[in-house]
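Pasting in a structure now, in structure tokens, and then I'll have a few things to ask.
Complex shown without one protein chain; remaining protein chains in place.
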Amino acid sequence: MSTVDYAVTELSAEEQILARPVRSLWTDAMARLKRNHLAIVGLIMILFFLVISFAAPLIAPHPPLKVYRGMSQLPPVFAKVSESGVKADPRFFFGTDSIGRDVLSRVIYGGRASMLVGIIPVTVILIIGTTIGLISGYAGGWVDNLLMRLTDVVYAFPDLLFYILLMITLRETYFGRMLGGMLLLFLALAVVSWVGVARLVRSEVLAIKEKGFIEAARSVGASNSRIILRHILPNTLSPLIVWAAFSIPRMIIVEAVLGYIGIGLRLETNDNAFFISSWGGLMSTGQASITSQPWVLLTPSICVALVVLSFTFIGDGLRDAFDPRMR
Amino acid sequence: MTLRFIARRALWTIPVLILIAVVTFVLMHLAPGGPWDKDPGKRNVDAITLKNLERLYGLDKPAWRQFTAYMIGDFDHEGEWKFGAIGGNLGPSYRQRGMTVQDILFKAPAGKPFTESRFGYSVRLGVLALFLAMIVGIPSGVIAALKQNTWIDYLVTLITNIGVSVPNFVMGIFLVILFAVQLKLVPVAPRTWTDPRVWVIPSFVLAFGTMAYTARLMRSSMLEVMRQDYVRTARAKGLSETRVVTIHMLKNALIPVVTILGPALAGLLVGSFVIESMFAFPGIGREFVQSISNRDYSMIMGTTLIYAVLIVAANLSVDVVYGLLDPRIKIK
Partner (left out) sequence: MRSFKHWSGIIALVLVLSMLLTACTPQAAPTAAAEGEPTAKPEPTAEPTKEAEPEAEPTAAEPVEKVLRINEGSYPDIIDPQRSSYVGEIGHLQLIYEGLTTFDTDLETVPGAAESWEYNDDATELTFTLREGLQYSDGSPLNAMRFKFSIMRNIDPNTAGEYSYITDYILGAAEWRSSDPTDAAAYDAAKAVVDGNVQAYKMDGTTVCDSYDDTDCRILTVKLGQPTPYMHTVLGIWVAYPAKEENITEGGENWWNSSVWQIGNGPFILKTLEPFVRARFVPNPNYHGEKAKVDIEYSYIIDSAISFQAYLNDEFDIVGLASEDLQTVESDPELSEQMLIYPQACTFALQFNLTKEPFNDPSVRKAFSMALDRDAYAQDVLAGLGTGTLTWIPEGIPGANEAEDRWAFDPEAAKAELANSVYGSVEGLPLITATFGDSPRNRVRWEWMADNFKKNLGVEIELNPIDPTTFTSLTKDTSTMPQMILLGWCSDYPDPQNWLSVYWSSSSEFAKSVAYANPELDALLAQADVELDPDARLKMYEDAQDMLIEELPAVMFYNRVNSFLVKPWVTGIETTPQDGVFPGQYAANLIDIDTSLLP
């Protein structure tokens, strides 16, 4: 643990500044991130999930769509016997679902859609939202007014309602069918969510703008872009990281809920297809059978929880790494 | 100044609402299918009935006129003038025939107070859930931050992670199995909502996500504040730790939490869909979700507008509170 006690860290940080040449914000942050063990664990876990889900055909023990007749509702190997007296089969480590497909393989394949649904829209939202929030907050005046009024409109839309409306309307179009509906889902998620980020960033900027160190930078003739990138952006990172660490699972769950309502991703029946299942989809199927086959629900749920935990660790690590006062 | 600010923001709501109404109207009419395409297993409504229904609901009129009829008003099929949304009439529901949208959402059963209406139920549950989320989330976040990297901190992290990664429909059944089936503290299926105990599980299920988010936000915001110069200064001045934490830290650390309060409440008010189907809770959440798949046009418009008003009001009050909490932010 690099940060055992708050006061101690503070001291050592000051010593470091005296002891070595000033490095750029990013290299410095990366260096500090490397020393944060939990964040590294999180990173490794995310990488692990990415690798196994993208290399699914090599790793999954069974084809994810294959129905094994008479093998339905098998419990996981470590449970040995299910409540209803069905014996586990060592070939199916996490058991089988209600029609006899291997749960483990389906979860491995499901990681693809879920990891992407979590990561891509959040990245896009962060970029759009942060840019608009920074401009709005820093520039002020009519720019701020215009952008904030625009966010008012988007913000006032009920988000779930908007996802559903957009998905239903565009689902059968060419765009809606691309990548098994992934692009449309990304679009729907991004259109609604950038506003939250923009407002968050703007309010941070407003608070920071008045602080002494910005005035100081301005007085020594620093350019606007330099002030924004070097001084304001790092200060807005901490709430953004928390937001991102929370939004990724939210996106994964929104996908699950949409699947539950009947407008989730399109599934494919070809074993070579890329998006075959998603964790959200597996969870909504599993919920109905919680009493007799809890493993169908719990396996994808645990994966989602692990991914979320990893992102939280990474998020915490990043926040500490970018905190200018910890340098 | 504040009054003028509020008045200006309130006026701005009008173009926002119109814009939202237009977008919703266009999108929902672009969506394939109509209000009478119900269950595929059922026989389709026959052509004559379909025509009668469309006439009764004015769907035989051109689209622009349907829109103005909804927003402003029009003559109904009997030739009488009926006000639209501007007169507080959100239109007849296509699905629950014989009821208007405002009746469905806001009207209590005969002889009951407003709190017994669907909206009233949702408000009660939403406020309870928000209260729970705050009263658990804020202290846990604060404690986790103060005890950073101790087991308490890890526990809070673990639980908040569960909170965001488990969907409502899963959390609900877990809590039911624990409290109702195993511990037998409450009935599984509430028979009446007059018994306060049956509110526990639904409000917890609803609150959990917000609670977790609040705790995380509070923790990170506290950690941020703890590193500020003025906190160090306060400590250096020899102020008591309690005083430092409550006066200097909490007040500043609460700002981001206040920002999410309004939208969170609005979200909790309409986000009870899963709870409603699990516990037979008579709230308004299902109308938000089902109106679209039912193609219940006036219900879609009505719920969208109501939500928009809620959000605008919530944001406005957040801005006002924000200004009070943080004097550095001047309300223009």
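General observations
Labels for the chains are A and B, by order of writing; each one numbers its residues from 1.
As a convention for this text, a residue touches a chain if its C-beta (ideal position, glycine included) is under 8 Å from a C-beta of that chain, and two chains touch if they have at least 3 such contacts.
Just so you know, these numbers come straight off a predicted model, no measurement behind them.
The hidden chain makes contact, of the residues A:G137, A:P158, A:G196 or A:G281, with A:G281. Between the chain not shown and the residues A:F48, A:F78, A:F175 or A:F213, the one that touches is A:F78. Within the complete assembly, B:V181 is the residue of B:V26, B:I86 or B:V181 that touches the hidden chain.
If you put the hidden chain back, the residue from B:T24, B:Q102, B:S140 or B:T259 that touches it is B:S140. Considering the full assembly, A:V86 is the residue among A:I46, A:V86, A:M251 or A:I314 that touches the omitted chain.
For chain A, the list of residues touching the undisplayed chain reads 65-67, 69-70, 72-73, 78-86, 97-101, 167-168, 171-172, 259-260, 262-264, 266-270, 281, 284-285, 287-295, 298. Panel shows chain B; residues 31-34, 36-49, 51-53, 55-56, 77, 92, 95-99, 103, 109-110, 118, 128, 131-132, 135-136, 139-140, 143, 155-156, 159, 162, 169, 172-189, 191-197, 199-200, 203-204, 276-282, 293-295 of it touch the chain omitted from the view.
Definition applied: only the chains that are shown with their structure count from here on.
Mean C-alpha position of chain A lies 23 Å from that of chain B. Taken together, the chain B residues at the contact with chain A in this complex read 12, 16-17, 19-20, 23-24, 27-28, 30-32, 148-149, 157-158, 160-162, 164-167, 169-170, 173, 213, 216-217, 220-221, 223-224, 226-228, 255-256, 259, 263, 270-271, 288-289, 291-293, 300, 303-304, 307-308, 311-312, 315, 322, 326, 328-329.
On the side of chain A, the complex with chain B involves touching residues 1, 3-4, 6, 149, 152-153, 155-158, 160-161, 164-166, 168-169, 172, 196, 199-200, 203, 206-207, 210, 238-239, 241-242, 245-246, 249-250, 252-253, 256-257, 260-262, 280, 283-284, 287, 290, 297, 301, 304-305, 307-309, 312, 316, 319, 323, 325-326.
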